[in-house]
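Below: the structure, in structure tokens.
In this view, the complex is presented without one of its protein chains, the others remaining in place.
Residue numbering begins at 1 within each chain, and the chains themselves are lettered A, B and C in the order written.
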Amino acid sequence: MSEQQQRRDGKFGDYGGQYVPEALMPAIEELTDAYERYVLGNEDGFMDEFRRRIRDFGGRPTPMGRADQLSERYGTEVYLKREDLLHGGAHKLNNALGQCLLAKYMGKERIVAETGAGQHGTATAMAAAHLDMPCEIYMGRRDINRQRPNVFRMRINGAEVTPVEVGRGTLKEAINETMRDWATTVETTHYIIGSIVGPHPFPSMVRDFHRPISAETKRQSREAFGRLPDAVVACAGGGSNTMGIFSEFVDPRDSDPEGVDDVDLYAVEAGGSTLDVDEERGVAPNSASLSTGTEGVLHGARTKVLQDTDGQIMESHSVSSGLDYAGVGPELANLVEEGRVDAVNVDDDAALAAFHRLSQTEGIIPALETAHAVAYLEQHDDPSELGEYVVINVSGRGDKDLAAAMEETAGRDLPNAPEMDVFDGEGLR
Amino acid sequence: MSEQQQRRDGKFGDYGGQYVPEALMPAIEELTDAYERYVLGNEDGFMDEFRRRIRDFGGRPTPMGRADQLSERYGTEVYLKREDLLHGGAHKLNNALGQCLLAKYMGKERIVAETGAGQHGTATAMAAAHLDMPCEIYMGRRDINRQRPNVFRMRINGAEVTPVEVGRGTLKEAINETMRDWATTVETTHYIIGSIVGPHPFPSMVRDFHRPISAETKRQSREAFGRLPDAVVACAGGGSNTMGIFSEFVDPRDSDPEGVDDVDLYAVEAGGSTLDVDEERGVAPNSASLSTGTEGVLHGARTKVLQDTDGQIMESHSVSSGLDYAGVGPELANLVEEGRVDAVNVDDDAALAAFHRLSQTEGIIPALETAHAVAYLEQHDDPSELGEYVVINVSGRGDKDLAAAMEETAGRDLPNAPEMDVFDGEGLR
Amino acid sequence: MSGGTGESRIPAAFESEPAFVPYLAAGDPTFEASLAYVEALERAGADVIELGLPFSEPIAEGPTIQQAVVRSLDGGMTVERYFEFVAALDVDVPLVCMTYYNLIYQYGDEEGPEPFVERAAAEGIDGFVVPDLPAEEAGPLRAACDAHGRDLVSIVAPTTRDDRLQRLVDLSSGYLYVQARLGVTGARASVSDRTTESLARVAETGTDLPRAVGFGISSFEQARDVIAAGADGAIVGSALVDIVAEGHAEDRPPEETAAELEALGRELKEGALAAAEPEASQAD
Partner (left out) sequence: MSGGTGESRIPAAFESEPAFVPYLAAGDPTFEASLAYVEALERAGADVIELGLPFSEPIAEGPTIQQAVVRSLDGGMTVERYFEFVAALDVDVPLVCMTYYNLIYQYGDEEGPEPFVERAAAEGIDGFVVPDLPAEEAGPLRAACDAHGRDLVSIVAPTTRDDRLQRLVDLSSGYLYVQARLGVTGARASVSDRTTESLARVAETGTDLPRAVGFGISSFEQARDVIAAGADGAIVGSALVDIVAEGHAEDRPPEETAAELEALGRELKEGALAAAEPEASQAD
């Protein structure tokens, strides 16, 4: 399928598409048009402004540096691409800023977004404040009460945070509620989706806003070791940091496409506590939709989904809330199907151990999501087989995860967990 | 006084010097020698390695971007130098990484540092982990229990955190305790001081590790608006971010010294609740040592100090724990005395309002320290008098301050404070 | 129940008089009670019944129907039980299955809508409304409906522009679901101007498909007003589901809830009919 076609109908092989209520279709068409004109066509210098702002406000390019201790441990040169240094502490801002700016170019007056753990919500709140746009974030009640610092941040940035009281009060209820808001306000409002999921043009557009990760990685690899890496490893929830760092290796648009096909790409999913599924209760104790999901339609796109045999979406689980999602981006699903990307997974314990390992040996506290990517090297029988140069995408920092990581660590038997007895009695939060 | 002399005896006019126990003097001499050889002389390529690591690990250069909303509000072009994007979330890493690396070059085997709110401690813990050095951080018991997330971070990075139980259990007790450790272990251990304070060579050395802030600001100003700014504004506690962004304007070492004398420099101190002092109780309800302090000897250097008429050091106060210090760097004290730097101050209320203003209008949640610098523009009768181009040093991000800022905000009548009623009943922490 | 594998009975339902088209989620809150509720609506004069097959991610529903979906799923509703429910219903009106595409797509061994449509047709479903399936993706389902003589009802939104409108009209059979206003399902107080506008735009396409208006209709007056505005039918969901929800919350006997549903149903049907009588609409 030619790229041009891909742009038009948003299909990636059998995946993708636009499964949304008719009321939203005109907005989706308008957005598709805006995506093609502004993002792909740089109309009115949109991409120039985006690049300027993501540099001056966001902090691009983010650095890529050698992990001295990990390189020694694994007998291969390990480099870290530092999206944790982007403003807000994760890759998320690339997309939030891009879409917020696009909404402005489209003449929209208001932003809505869903958030689970709060990462996408905080990035959106920052971008909206930066561009002087009113913004409302939907967040499940349970998540609000679990993720107070992120709610603080959104409120402090001036965003409305609207609790979603129905159901379990987590991400999927928030997505449903945001869709509802959008279906009501679509004429004046833009919905900023938080990953490469949802109906076309979201998966392509979100990927393109994250594309600089990949372009920089190529350039920085050539600067650091004179060639492209042998392998690139990224965690995958929805898959935006993943496609962000993969895209120029999969579909090069920069001036330097040579050799990209030789780069192995690994998408590391959350294996949770086990890959087994409780069909009876409709619960997957993992979020490994690429590894264990089946084809289905979720949140506007056909993709790999954790679902029961009827097609009801299952509750997913992961120690990392940002990976805790029952679907995955359609483009990534297709790349796995085509064999271009390897879908692998690591469990909660391995991710927590990697969280502590990277913190202790490299001085970088990663997000628990990122810790999954780091853990993959440890899980590998012989990481040197990955090649001579391996780049890990450090998608975010772990400050948001401190309390969760400590609580989860306390309940497990991890050899490298720090003791916390410096505190006076009180609990960990 | 020539620069060479300044380097040798560490005097800045009447300020500076080396007021330390004899047991430490040999270490101070050794350090002075190392500073001159490695930092000033780039022996063994020390500075090359420092520059590489602060780039790849730290994320330098940090961006400088226009603050659109503030520029409009103040009728002058306001630019933000983004040290909040440095790894760890503040300028602190420049120094922590530099000293940790220096300790390595000097053959030291262990790092100690004091910390108050935990910013310098977390930066040191990160740098030590990155360079594979054991590290011990002294922190007052009261601070430990107030700053749990930062203690988490240090422990997660593998640092020992040793509670200091004596006295009020805050920064000054921690400094005393770290000095004691160093006095005992000086042969194998390096003490990383957290600001441009302490005995020579610390003030000069810490400044030099922060010097890139200033060099980048010059270059980025020329890129963004074709010339140097008219004014540079930075908050001042000890004064390390301050001298970091001032140094190339005061004593240019880069290739481009022209015009630096025309740049006005503002050091914004914490005015606390009032500039008045309670001599009776030995308490200053502010930390404005440049504005209201007198010459004295504190923590190894002669400088401006908050003290009673006997010379006993007063308890300082500020809503921002990183500014809450009774002294200030001797170089800064001298520059104020010479009239090269203007010492100004803003009170707690103004700083909190600026915290919310920058968050809401620019999408950047600043550290409460930084908020003082931002507040100065609001305090000014006519900010456009500051000149056409004003650069503010955003010394750090506010994630560490969320709980404190919300608590302090709740107790005041700030017009721009966000409501927090989205939470279910419970308290703010 | 009657129906079965013949042709869809929907077109006939709109022929004689303005239609009353109620919606309920099958199995809300229990299989048995829900059967009684649907049957009560037939007694009230329903001309077509939209029968929700609950999906775990009901992105087009407001909170009222979302909660109905949760109750039904909690009550053990599955696709298989849904078909058993349809089979067990003792009503003689056309039935429209309202659900989300993933459940249709997953049914049967190979992926695609055909097995679901075949089975539904066999159990007595006459047509389908699939809120997350726009015209662009509806080809395979349309084909399956054609193969099994079923109708595919499309939703026309207030935001639907003319090019899309023509496409929807071309795609649809049975009737057009004209969405009265932006937003999601849920009872509202008044009928919006956009309804009139939408109906007019549909009329301009020259289609002879019946137009049923839904989203927010909850009273005699609203049913009357939408028919007066040119609709051929009034679709009512949340107002009825509210009664089920209240009965469940208050633990009322199902017969009582059924009676309430029947009463509101009658009122709505009368509203629809009232508009058709010249006096009534003039009196307005």
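Operating definition for what follows: contacts are C-beta pairs under 8 Å (C-beta built on N, C-alpha and C of every residue); 3 or more make two chains touch, one makes a residue touch a chain.
Small disclaimer: the values here were computed from a predicted structure and weren't measured.
K.L.:
What shown chains does the left-out chain touch?
P.N.:
Result for the missing chain's touching partners among shown chains: B.
K.L.:
Given the contact definition stated above, which residue among B:P163, B:G238, B:G300 or B:G396 touches the chain not shown here?
P.N.:
Missing-chain contact among the listed residues: B:G300.
K.L.:
Check each of B:P21, B:G45 or B:G259 against the chain that is not shown and name the one that touches it.
P.N.:
Counting the whole complex, the residue in contact with the absent chain is B:P21.
K.L.:
Looking at the full complex, which residue from B:M64, B:I144, B:V186 or B:I392 touches the chain that isn't shown here?
P.N.:
B:V186
K.L.:
Among B:D310, B:D382 or B:D413, which residue is in contact with the omitted chain in the full complex?
P.N.:
B:D310
K.L.:
Of B:R66, B:K104 or B:K172, which one is in contact with the hidden chain?
P.N.:
If we include the chain that is not displayed, B:K172 is the one touching it.
K.L.:
Taking the full complex into account, what residues of chain B touch the chain not shown?
P.N.:
Missing-chain contacts on chain B: residues 9, 17-27, 166-167, 172, 175-176, 179-180, 183-187, 282, 295-300, 305, 307, 309-313.
Keep this in mind: only the chains that are shown with their structure count from here on.
K.L.:
Which one of the chains is closest to the middle, using the mean of its C-alpha atoms?
P.N.:
Most central by this criterion: A.
K.L.:
I'd like the Å distance between the centres of chain A and chain C, where a centre is the mean of that chain's Cα atoms.
P.N.:
Using C-alpha averages as centres, the distance is 38 Å.
K.L.:
How big is the gap, in whole Å, between where the Cα atoms of chain A centre and where those of chain B centre?
P.N.:
34
K.L.:
Which positions in chain A touch two or more other chains at once?
P.N.:
As it turns out, chain A has no residue touching two or more other chains.
K.L.:
By the touch rule stated above, which residues of chain C touch at least two different other chains?
P.N.:
Not one residue in chain C touches at least two other chains.
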